[in-house]
Every structure is written in structure tokens, then in C-alpha cells.
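Of the protein chains in this complex, all but one are displayed in their positions.
Labels A, B and C are assigned to the chains in the order they are written; within every chain, residues are numbered from 1.
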Amino acid sequence: MDVNLRILRYNPEGDAAPHWETYQVAVDPMDRVLDLLIKVKAEQDGSLSFRRSCGHGICGSDAMLINGRNRLACRIRVDQLGKKISVAPLPGLPVVKDLIVEMSGFFGKYRTVKPYLINDQPEPERERRQSPGDRARFDDTTKCILCAACTSSCPSFWARPEYVGPAAIVQAHRFIFDSRDEGAAERLEILADENGVWRCRTIFNCVDACPRGINITRAILEVSSAIVGRRG
Amino acid sequence: MALYSRSGRPRPQSGGFELAAWYFMRLSGVALFVLALTHFSLQHFLSDPKDQTANWIFTEAWNSVFRRGLDWLMLVFVLLHGFLGMRTVTMDYLKGGKRTLVLSVLYLVGAAVFAMGTIVVFTVKLPGA
Amino acid sequence: MDHPFDAIVVGAGGAGLWAALELAREGVNTAVLTKLYPTRSHTGTAQGGVCAALGNLEEDHWEWHMFDTVKGGDYLVDQDAAEILAREAIETVIELEHMGLPFNRTPDGKIDQRRFGGHTSNYGEGPVRRACFAADRTGHMILQTLYQQCIKHGVKFFDEFQVVDLLFEGDPAKGGRAAGVVAHRLADGQLHTFRAKAVLLSTGGFGRMFRITSNAHSLTGDGVALCYRHGIPIQDMEFFQFHPTGIVGIGILLSEAARGEGGTLLNDKGERFMSNYAPKLMELAPRDMVSRAMYQEIRAGRGIGGKDYLYLDVRHLGRKVIEEKLPDITDFARIYQGVEPLKEPVPVQPTAHYAMGGIPTNVFSEVVRDDKGTVVPGLFAAGECACVSVHGANRLGTNSLVDLLVFGRRAGRQMARYAGKVERPQPIADAVEPVRAELEAIRGREASGESVAVIRKELQDVMMDNVGVYRDATLLTAALAKVKELEARNQKVAIADRGSVFNTELLEAQELGYLLDLAHVTVSAALARTESRGAHSREDFPERDDKKWLKHSLAFQGKDGPTLRYKDVSITRFQPKPRTY
Partner (left out) sequence: MLFRYRGSEGMVAWAFHRISGIAIFAFVLLHVFDIFLAGASPNAYDDLLKFYASTLGRMMEVLIGAALFYHALNGIRILLMDFWPRLTVYHKQIWYANWVIFIGVGLPGAFIIMRPALGL
């Protein structure tokens, strides 16, 4: 089967602006978009640049805009997309080259929510106890692989890039609702800021985009509920 | 002393203006759901625009303090809700000078409309008075 | 650009991050360099678990764990190192929990544990629950947790800096000490030198020399190959583990956790064929055995539909176990194979998974350069790229994560000690010149040469077909010739990208060179070892030969290929015995 693959190319050392290029690629319907990109790089244009590592949806390198939605290239198959496939870099983040975007802002925001366990109590000899129920409380948000698909799919983030974004809130949620953590108040204070949870307009693009199937909006609303002081 | 939310997590002392705005949008939303929809139904389903002359308004619709109070309350909510909403929209799509300009205009218009609405509600005499 | 530091960590997988954390806690001025963002490291893909004899669910002792490790490694394991591994596994896992790792929990709130291949109670009696886990994303949680702690402790990261050369004061093969590294910054193609007293290599494995592998595209053995090129030997390269349950054709791993939770392997006739190979442990026998059993079934024509794969069946585990304990694996089967594991058995075949060999180190993670354990001052290695050797001829499932934690931590501590004792090396004149010339040669070459992709593909094919689960002299000799041919062709490899910003093609060309070096060593060492041990199975020499071969191989770079030497195995508690399960 042949597909018509359009890629939004940009070479900072030559192009004034990004432009679409079209490639014909012979593929198997079970191939993933990442396979197509690798194929184009191998057979048609070696200068095509994109990030990739694990190849099976767990490292978070290759989130990009595929047929109008943020997807991991290594997790979406040709048969899910059809014969016309378009690939562009993640929206809302500065493009460096071809499908590669600048991620430092994204990781910078991640760092602002104190994404680490805060607990100053003396450590016990053995593990801290945590009931399976308490553990389940934040299970969903531990899955995040920091791929940025969510944040860069959020219209509220496009409108105001200052918004910390769903990914950072997901990471904060993972600690705020961990019974072993004592830093919830600090984190909630940070997220109560004008660029925090209030920027979420429950658009759900993030949930649709998340390759890990995290219910991000729920996590965000649980955090805002915790700030408002109602329930979680 | 840390405050605890019902979720059992310590919560911050305050969320500032954004929290208040967020909360108010929701509370006024509930209020408006009742007020605005009732208002619209009264105007369109229980009566018809063709009969709603100025005179009708004063003699029928607004001939009780209760109805006037209700409409004034709606005015307050609608304006605050609408302006907070428009503030969000403006801040989403406009930056810098333009943002300041549009917001200033919004606030001025808001104040003017509030004044106009309040004047009518309170200055028009009740027929019975 | 020259960056002076006291310690440098190359690679931000589990091993590198823990070392960096130790260094940060000791206040050593440290830089972590990684060619990916740290959270993209392949440690994040580890699914099943990390073993420690916590005994949370049933009786367990570190001695048992040590025994299993030694036996699993077919007695090629250095037992002093295995003892450290099994003992310190317990404290490192507890420490991870204290750092916030969200382990699954038992009803009374302790860390939950599951069964895993080759881990037994009472020296081989039956399977034991030893693998601590966080659903089937244990590695992900380890990577995240360590990265979080590094952020907390202010570790300095240089993300997307690919190390392309090592710097030494003097010749490391003759007593010279490590002085730093040269790194290529992907964002702009600039070469930077990082100077430091102590350098840790934790660059992970090199499964990308095989066609079907569970390894990331980025696992190209950079650190190992760079050591080799600087005259440091590499150890036990003939031992490469094939994991039994890879997704057919692409090699993505379906963790042993699936079998740990009770999944079974079936042949075309629907038989649990493992009963013929490992009656006691069945599917939970060590990986080398299961992979061989699968090959034998396939050869005997009992592959599914006579083809080259078998079935992994988890249907009987029920929805709850599958969804709570194996969610990712089920997801992989759905996405990459279009198979619904709740209803159908999943087609699997062995996949190239783990390099037992690597940079030889002592138990303090210091790199050693000969059979007498002479240390290269200031150079450290930990994680999959290192060979301590705790895995011997075959690694047990979950023991790699333990290896990262235990020896990553030891590396950090030892580096801090060492850095406190010595002066920082002086800048080396023209330090970047050799690699600059090398990279410029590739970039400047006429585009008429062969592409990276073609040579890499041929390498992966020959390694998979000739140097896989079963080997013999004919296959290996042919492979050796092929690798040499590819090395020659690689001298003329050409790339299309002339730019400097994210020239990933240039770096792929560089990485191909590393793979070729390591493949060459692997084939040579495999050809030389005329016995079968652990993952190294010679059909022309099917028996283990302790008299001749109970020793580690060390490959030194020579003029045309590696020269091999050997060193003794450290045996403390457990004398070699036949290996049955």
C-alpha cells in the first residue's frame, strides 16, 4: 500500500519559513508513522529530522501533529489514518528544525511545580506504608511521560503560553495526592497563580492527545477543587 | 496553620483574584441559569414582544418591587459574569497595549451599562406608587 | 567551549541519574550529559520489576537472590559482585520508596512483589515473589523518580549533548587518567569539551545491532565503543540476551511480568511446551532457556501455523489482573499487533534484549583495563554499558534495574571520594580535533557514498540471522566476514544533511561506527568461545566447558579487529553445578 505523506519541513539554515513537502511511501498498514519517517529519512531525504528513541510509546520523544491531532508517531498506525497522512511539529512550541520543537520552556514549567516528593520526616527503616487505596488515588498521573502532546494541544496554552499547561499540572497532581507527600500546600499555592489551573477551560484536547490515556482534565479539576477547598 | 480541603490535602491560604473570578463565574453561572432563562421565558413564552411596549414594561412587567429586584440582580450577575468572561477572552487573544486598551474600554462600557440599567430599574416609578 | 566540572555523568538512565544524585548530595560539582532528554532514557521502558529479597509476601533472603543470580548467569558471574548486588538491592529499593517511587502495595501497605523468571526460594525450590513493581512500568517510575530527585537536588543537566569522544591525560591503556569528554550539542552542532576529575559512562546497551530488538533506536553502545577505541578492553561481549516474548517482527517487549503473573507459552498444538524443557519453573525459567526452547519448537515445526512464532497466553488471568497489573503490555499487543489479549493469545518471538557484556569494572564501578583489575583512574562505568559482572552469561529478569541502582549508587559515591582527592585536569590542547575531523569527514563526503541506513540494515540482518539465539562456526565465520566488509564500506558512508542544527543523520553515521565496532567484537568473541553457556549457545559445542571456559573474555582493539584475552571468574560461595530448572 502506498501513502501520500506530507511533512511540514523547516531548515533553519536555509528556509525562511516552514513549507510542506510530499513523499510517496510504500508501507504496510500496520506500520506506524514513525516507521514512515524513518523510511523517508533512509530512502528519500536523509536530512529529515525528528526525535525518536524507544519506538513504542514510552519515552515521549516523538509527539507531533499527525493529521491534525497530537500523537506519538510510534503509536499511531497507518491503518488508523488512511492513505493521506500529514505530519507537522507540535503546535504552539517554537520549531527548531523539521519536526523538532524547542522543549526547554515545557520542561521549565514542569520544574516550577516542584515535581518531587516533599517529606521532611525522618525516614523509617523500611518502606513507608501506603494502602492500596491511597496508592490508587494518584495512579493515573504517574503514567505521564512528559511528551508535551497535551500542553501543545491546548487552545488555552496557544492563547497564553504563560499557562503552566496540563502536563505540569498532571505532574503536580501526582504528588499532591500522594499520601506520603507533604508539599501539597506549596504546590497548590503555585498552581493557584493566574497562570495555573484557572487557565484550563475544560477543552479536553489534552485528554484526546495523551498517549498514556491519562484523564488529564480530571486531574486538573481535582487540583482546582483542592485549591478551592471543596473535594478532590 | 494549614487549612485542609475536603480531599484531605492541605490547601493554600488564598488563590487571589483568579480564584475569586473562577468561583464567581461558576456561582453567577448557576444564578444566571435560573434568572436569565426565566427572564427569557417570561419575555418570549408567557408574553410576546409585539405587546411589550414601554408602557407594558412599567405597568405589567415591572409593577412589583420583586420583579424589578430580580431583574436588577440579573443585571448585576450578567454584567459581572459577562465582563469577567470578556476579560478572559480579551486576555487570551490580545497582548500588550491592545489588551490594555480593549480592557479599559470594556470596563468603561461596563460601568456605563451598569449605570444605565440601574437608573431605569430604580428611577421609573412604580404605577402604584 | 570548555566546561570545567568535578564530575561528569554521561547518560541519564537509571544508573547515571542515581550516580548524579549521590554526587549532588555530596556537593560535588557535577554535569550530566545525555543525548536525549533524561526522561527519554531506555530505563523508562523496563516494565516488570526490580528484585530485592524484601520478603514482604513470603520468606526470602538475599543469599537466595545471590544464588539465583549466579546460577542464572551460568556461573560466569563474579560472585563478590553478585553478593553486593543481592544485599544492596534491599536498601536501594527501600531508598527508592523513600524518594517517592509509587510501588504497588500489599493490603497491609508494604511494597508488593511478584514472581519473575529464575528467581527462586531456598536455592532453586520454586518461584518466589521477589520483584518489586509499579504496575508494568517499574522502569518508568524509577527513571521519573530519580530525575525528580535530581531536580530537587539541583543537578546540572546538559540535555541533547551527545558525547562523541573521551579525553584522557596520557594513554589510558598505560596508566593515563580520565580527563573529560567531548560532546556534540545537537541544537547547533557545536563541539564542547567538559573537563572533570571523574567521568562516569552510563550510556546503556547496544541492542540496535540486531534487527529485532526491544532496545531504543538510541541504544548504540556509544560509551562502550568509545572505551574500546581508547584501548580499554570490553568484556564478555559474546553474551547477548534474547528475551523470549517480543512482538513478532518488531521486537517490542512483552515483559516477563506477563509470565510472572501466570501467563503461559503455547505452541501450535496448544501445548505448554516449557514442561519439556524446565519442568519445575516452566515459563519462569531463565530467559536463555525459554528462548532456546522456543527456537526448538519453531524448528520442530510447532510454531504457530508452522511459522516462526509462538503464543503467549494471558486470557485465563482475568480482566482485573490484566488491567491492573499488566496494562501497558496489553496496550502494546493491541496497538502494535492488533491483538486483544483478553480474548486471544498473543504471537511472540525472541527479541534481542540485553547486553551482558560491556566495559569491565570492579565493584566500585571503576573501569579496569586488564585481567588483573588495574583501574583507569577517574573513569567509571555503570548500568547496562558496564560489566561488573553480575549477570555472567545470562541476566535474570529484574536484575538489570537492581544493577543500575546498586552500582549507579556505588559509582556516585566512589566518584565523590575520588574527586575529593585529585586535582582537576588541565585543558587539553586541540582536544576536539580528532572527532571534529572524523565528523567533518563524514559530513564533507560526496553524497555518492552508501547511506547509513543501508549499511545499518545489513549489519542488523547478519547479526540477527547469524549471531542470534543459536550460533555455530559456519554462521559466525560468515558473520565475521560480513561485518568486516561492512566496516570497509562504512569508511565511505555518506550523508545528505550538511547542516549543523540537529544533524541527526551525522550522529546516526557516528553511531553506526560504534555498532560496527561492537558487532565485530561480539562475533569474534562468540567464534572464539567453543562452548555453550548462558545466552551463548553454540550448536557445534552444545556443552558447557568449565575447565576451559569458566572465564571472562576481554577484547582489546587491534589493527584488524579485536584481540581476545581472558580473566578468571570470582567464585566465593557457590561452586559451578549443572544448570537445571
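Convention: a residue touches a chain if its C-beta (ideal position, glycine included) is under 8 Å from a C-beta of that chain, and two chains touch if they have at least 3 such contacts.
Since the structure is predicted, the reported quantities are computational estimates derived from the model, not experimental observations.
*Asks:* Could you tell me which of the visible chains the hidden chain touches?
*Replies:* Missing chain, whole complex, touching shown chains: A, B.
*Asks:* With respect to the chain omitted from the figure, which of B:36, B:73 or B:103 is a touching residue?
*Replies:* Looking across B:36, B:73 or B:103, the contact with the absent chain belongs to B:36.
*Asks:* Out of A:112, A:195 or A:215, which touches the unshown chain?
*Replies:* Result: among the candidates, A:215 touches the missing chain.
*Asks:* Contacts of chain A with the missing chain: which residues?
*Replies:* Counting only chain A, the missing chain is touched by 65, 67-69, 91-92, 153, 155, 158, 201-205, 207-208, 215, 217-219, 221-222, 224-225, 230-232.
*Asks:* For chain B, which positions touch the chain that isn't shown here?
*Replies:* Given the touch definition above, chain B has residues 26, 29-30, 32-33, 36-37, 40, 44-45, 48-50, 52-55, 57-58, 75, 78-79, 82, 85-86, 89, 109, 113, 116-117, 119-120, 123-124 touching the missing chain.
By definition in this document, only the chains that are shown with their structure count from here on.
*Asks:* How many angstrom lie between the CA centroids of chain A and chain B, rounded to a whole number?
*Replies:* Inter-chain centre distance comes to 38 Å.
*Asks:* Just curious, how far off is chain C from chain A if you go by their C-alpha centres, in Å?
*Replies:* 27
*Asks:* Roughly how far is chain B from chain C, centre to centre by C-alpha average, rounded to an integer in Å?
*Replies:* Going by mean C-alpha positions, chain B sits 64 Å from chain C.
*Asks:* Of all the residues in chain B, which ones touch at least 2 other chains?
*Replies:* Answer for chain B, listing residues that touch two or more other chains: there are none.
*Asks:* Considering chain A alone, which of its residues make contact with at least two other chains?
*Replies:* In chain A, nothing touches at least two other chains.
*Asks:* Which positions of chain A touch chain B when the two form their complex?
*Replies:* On the chain A side, the touching residues are 156, 159-160, 176-177, 182, 184-185, 188-189, 192-194, 196, 198, 222, 224-232.
*Asks:* Using the touch definition up top, name the residues of chain A that touch chain C in the complex.
*Replies:* It is residues 11-14, 30, 32, 41-43, 45-47, 49-61, 75, 77, 96-98, 100, 103, 107, 111, 114-117, 119, 123, 126-132, 135, 138-139, 142-143, 145-146, 174-175, 178, 180-181 of chain A that touch chain C.
*Asks:* Touching residues of chain C toward chain A in the complex: what are they?
*Replies:* Checking each residue of chain C against chain A gives 36-37, 39-42, 44-45, 94, 97-100, 102-111, 134-135, 137, 140-141, 144, 148-149, 151-152, 159, 187, 216-218, 250, 252, 328, 332, 335-338, 451-454, 495-505.
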